[in-house]
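One protein chain is absent from this view; the other protein chains keep their places.
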Amino acid sequence: MPAISEIFVHPCGLCESEAVGLGTRIWAFAHVMQGAVIGSDCNIGDHAFIESGARIGNRVTIKNQVMIWDGVEIDDEVFVGPGACFTNDRFPRSPRMSLPAVVSRYSDKREWLLQTRVETGASLGAYCVILPAITIGAYAMIAAGAVVTRDVAANTLVAGVPARRVGWVCRCGVQTSSHNLPKRCSRCDEVLD
Amino acid sequence: MPAISEIFVHPCGLCESEAVGLGTRIWAFAHVMQGAVIGSDCNIGDHAFIESGARIGNRVTIKNQVMIWDGVEIDDEVFVGPGACFTNDRFPRSPRMSLPAVVSRYSDKREWLLQTRVETGASLGAYCVILPAITIGAYAMIAAGAVVTRDVAANTLVAGVPARRVGWVCRCGVQTSSHNLPKRCSRCDEVLD
Partner (left out) sequence: MPAISEIFVHPCGLCESEAVGLGTRIWAFAHVMQGAVIGSDCNIGDHAFIESGARIGNRVTIKNQVMIWDGVEIDDEVFVGPGACFTNDRFPRSPRMSLPAVVSRYSDKREWLLQTRVETGASLGAYCVILPAITIGAYAMIAAGAVVTRDVAANTLVAGVPARRVGWVCRCGVQTSSHNLPKRCSRCDEVLD
């Protein structure tokens, strides 16, 4: 898909950020908050939500209903499947709770906000959930419905609740269920290592 | 619910398709794209998304936040529960990726787009995910949160990640956990076979 030279926001979409790159398209009922940073040539699907503080690279595909919060950084060329969701708080309580220990915790973002990173070219399947303080390595693939509770190494395929390694993935997306990383991709002949 | 003779689109909903049957209602923040085909007397809940190329029968209930993509065909009288999600690509990568093998794959829909079918009267539970190239048989029931990775036979109840058969379902919705299909439904007395 060739880069186009403008930012497109659907008439029913809402973009409050001034830090969106050229060629990026934001679709109906999606909401990009002020302070979110999005690169160029991205696609942000219907009903997606990008919070202030989130950072997204170039040529990223954000499918419908994806939620990306403050504390999440997404590198170039990542695919975030429909409804995939990040998290940034390990001990969530209603910040409106009157309990002093909770009031105190939510009074300072450094007390509760955890960082998550998705590295170049990774793919996150439909409705996967990424727990806080996780790194997902380059070209890794998260199966649909997986709940990711720890770091995922590059080129790894993980699935299940909680997510476990079930195979390997080439940069081109082809998967193998072999225990050891194969030497070459069966489809694109790329050398893996 | 009696058929009504018009198409209703909520003032906050968005319907771009001209192929929607009479009596169908489309609710707030839902989006039906041009080229989607929807039968008569359906109900499309808030925040649902129906993509160009999707085909939906008559008297279908699509609850809130459901996502139905190109390649998905849904027969008459199906129930698609809240947030249920289909998929149509087995090796998803960002189509904006610069890798030649990926650019080539997404340049032709026949290279990556897989078909899914849901047969008459089936029910899909809340937030279930249907992997691509699946057929869900008539009156089958998918439990909430299930991830469906292979075909589901008619009148079968499946649950879990990945989804496994856990019982049988009558057309009327009554479930049994018995290993063998019972001869008659305990509620509506229908003969099963």
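Note that the chains are named A and B in the order they appear, and that numbering of residues resets to 1 at the start of each chain.
The rule is short, and it goes like this: a residue touches a chain if its C-beta (ideal position, glycine included) is under 8 Å from a C-beta of that chain, and two chains touch if they have at least 3 such contacts.
Bear in mind that the values here come from a model prediction, so they are computed numbers and not experimental data.
Chemist: Out of B:Pro95, B:Gly145 or B:Gly167, point to the residue that touches the absent chain in the complete complex.
Modeler: B:Gly145
Chemist: Under the stated touch rule, tell me which residues of subunit B contact the chain that is not displayed.
Modeler: 1, 12, 28-29, 41-43, 46-47, 59-61, 64-65, 77-79, 81-83, 121, 123, 125-127, 141, 143-145, 160-161, 171-175, 187-188, 190
Chemist: Take the complete complex as the reference. Which residues in subunit A touch the chain that isn't displayed?
Modeler: 14, 29, 31, 47, 49, 65, 67, 83, 85, 87, 91-99, 101-102, 105-106, 127, 129, 131, 145, 147, 161
FYI, only the chains that are shown with their structure count from here on.
Chemist: Centroid from C-alpha atoms only, then distance subunit A to subunit B, rounded to Å. What do you get?
Modeler: 25
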